[in-house]
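Pasting a structure here, questions to come.
Missing here: one protein chain of the complex. Every other protein chain is in place.
Letters are used for the chains, namely A and B, taken in the order the chains are written, and counting of residues starts over at 1 for each.
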Amino acid sequence: MTTWLAQRLVQSVFVVLVMTAIVFVGVNVIGDPVSILISPDANQQERARIVAEFGLDQPLWSQYLSFLKGTLQGNFGNSFVYGMPALQVILSRMPATMELAIAAILLSVLIGVPLGLYAGLRPHSFFAKFMMAGSILGFSVPLFWLALILIMFFSVYLGWLPASGRGQTVDFLGIGWSFFTWDGLSHLCLPVLTLSIFKISLIMRMVRAGVREVLPQEYIKFARAKGLSRQRLLYVHVLKNIMIPVVTIIGLEFGSLIAFSVVTESIFSWPGMGKLIIDSINVLDRPMIVAYLMIIVFIFVTINLIVDILYTTLDPRVRLSRD
Amino acid sequence: MSAHASSASRSEQDEKLPITETPVRRMVREFMASPLAVSGLVVLSVLSLLAIFGPFIVPQNPYDLMQLDIMDSQLEPGAQSVAGMTYWLGTDDQGRDMLSGIIYGLRTSLGVGVISALVAALIGTSIGIYAAYAGGRTENLIMRVIDLQLSFPTILVALMILAFMGRGVMNVILALIIVEWSTYARTARGVALVERRKEYIEAAESLVIPRWRVLFKHLLPNCLPPLIVIATVQVGRSITLEATLSFLGLGVPITEPSLGLLISNGYQYMLSGKYWISLYPGIMLLVIIVAINLVGDQLRDVVNPRRQA
Partner (left out) sequence: MNGFASDPKTMHSSSRALLDVRGLKVKFKTNRGEGTAINDVSFTLRRGEVLGLVGESGSGKSVTGMSLMGLIENPGRICGGQILFDGIDLAKLSDLEMERLRGKRIAMIFQDPMMTLNPVLRISTQMIETVRAHDDVTLVEARRRARDALGQVGIPRPEERLDAYPHEFSGGMRQRVAIAIALLHKPDLIIADEPTTALDVTIQAQILSEVQKLTSEYGTALIWITHDLSIVCGLADNVAVMYGGQIVEYGPVAEVIRSPRHRYTDGLLNSVPSRNRRGDRLRQISGFAPSIFSMPQGCAFRPRCSFADDACHQTPPLATHGNHAHRCWHPISSREGLGS
């Protein structure tokens, strides 16, 4: 288990390294850094000065090494727009994004798992069939369009919920959270609902499929033959088996929620890192783009690592093979 | 869904049917058993025809500025134009007929989706089958790359690519291909690995048939069914992804708007109650994707190799 963990850690570090190379190549080879950094009407002298300042006259590998060094120190340069270290700007926006993602995953699990259990236990009931058909819709509807429709209905037509911004926040551990005020919660509603619909459909379908697969198993029959109650059967024997894939999916989907915050945050003017990156791409704020990408890589590698560890601890069969 | 419920008994029935039924016929018959999937297929066919022959059908060429009249901008559905034409779905801020705009947007959306899915399928399948066949380090390396890419959400990868390359139809297609090839490659490798162990490949190899012929003439046809399922679903994903990117302003240019861009254009007017500029393109987008997913869902059930075992 410890050797496995060590291997896995090394692997993660390697992935981060590979990704720095890819990001570097993307920014410096595919994109033209000179055109990004220098305004078209700059004179020759100015041009040469900037090229020298950013080390663009250096060979590529030495540029990469200095890039790597900067990355390790968390130094991506100052944002062109904000005039502050890019990393700092992004980190200050991260809690808002995390808040959205956590709320969405909680909602998805709280709704998706019970619905999936029901649909799995009573697959022929009208409600289960209705939910399964509905989940196809949930899978299909594009996130951004769903957001628009929700705004149109709840904000414009009914006027119940605010369509933009984060609302009142309360400081906790030095960071502002909307979780703790009514105003903040009402601002959370629509973006969270938008992010959750797809995940609810996904989790529901997975849980349903899991129940359908586990129920006919011999060990369920054997457990019944032992005289266990239905509750024990469902919440221990069935659920424990289903939770392994579900936990994996929840972990991976948490990453995708952070990714899709790009869309929701843009629409709901949620002041998180997703909106920030879109704004930065639109004005070609290069240090911000690079810093964002590296942070995302780091987040994803961490999530994958955690999911792997969770999976290993949850499934005894996997754990043993890795001992 | 009902398809799931009856699949067990259906496969029992299969045993009774004459053996002369070919696998393709069986799949067609089983596919037709779901009215929902069939209606999805019908909708999809109609929309495809509409996209192909759109320019001959639309009441107005929405991108011919000569045909537009700024006096007609933001008209409600059903309103009359200055020239006396009826705008069944209203007009946008430029005075474009929404119906015509949507049909043109459909062309772009479907075109980008289908082309990217097909090219990605071609590239991904080749790489996947090659990986399975090559084995060893080559296979390992390819699989690592695939795993790495699949661990990042598609939208982020696409966003990254477009941030570097800038917007444009070709760039979007390229980004979608880069995002999607890995899914095909992984599936193709999986199927190819299973097929490789079967005897007909061994037989073909012992006959000293050239390697590439074994790969593409013998292995490929057997990998096709699951790949078709994935391709179907991927077309839907491509369309969604393209629409999302365009909505964010990173996708197709304003001169060739897709449905996503149309929705984005109408977005700013929505809060003032002019819902139709965003709503109708959105409904069209939803209808295509639901139709594709209904078809894909049923195809998956029909093709599912676990059931054939």
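By definition in this document, a contact is a pair of C-beta atoms (placed from the backbone, for glycine too) under 8 Å apart; a residue touches a chain by one contact, two chains touch by 3 or more.
Being a predicted model, the structure only gives us computed values, none of them experimental.
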Options A:R49, A:K69 or A:K240, residue touching the unrepresented chain: A:K240
Option touching the unshown chain, where A:Q7, A:S125 or A:Q217 are the choices: A:Q217
Per the touch definition above, residue among A:V81, A:L228 or A:L305 touching the missing chain: A:L228
Residue numbers in subunit A that touch the chain omitted from display: 217-219, 221-229, 232, 236-237, 240-241, 244, 314-317, 320
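Quick note on the criterion: only the chains that are shown with their structure count from here on.
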For subunit A paired with subunit B, centre-to-centre distance based on mean C-alpha positions, whole Å: 24
Parts of subunit B lying in touch with subunit A, wherever the complex brings them together: 1-2, 4-5, 36, 148, 151-153, 155-156, 159-161, 163-165, 236, 240, 243-244, 247-250, 260, 263, 267, 270-271, 273, 275, 278-279, 282, 285-286, 289-290, 292-294, 297
Subunit B partner contacts - residues on subunit A that touch it in the complex: 15, 18, 23, 26-27, 30-31, 123-124, 129, 132-133, 136-137, 139-145, 148-149, 151-152, 155-156, 163, 212, 252, 255-256, 259-260, 262-263, 266-267, 277-278, 281-282, 289, 293, 296, 300, 304
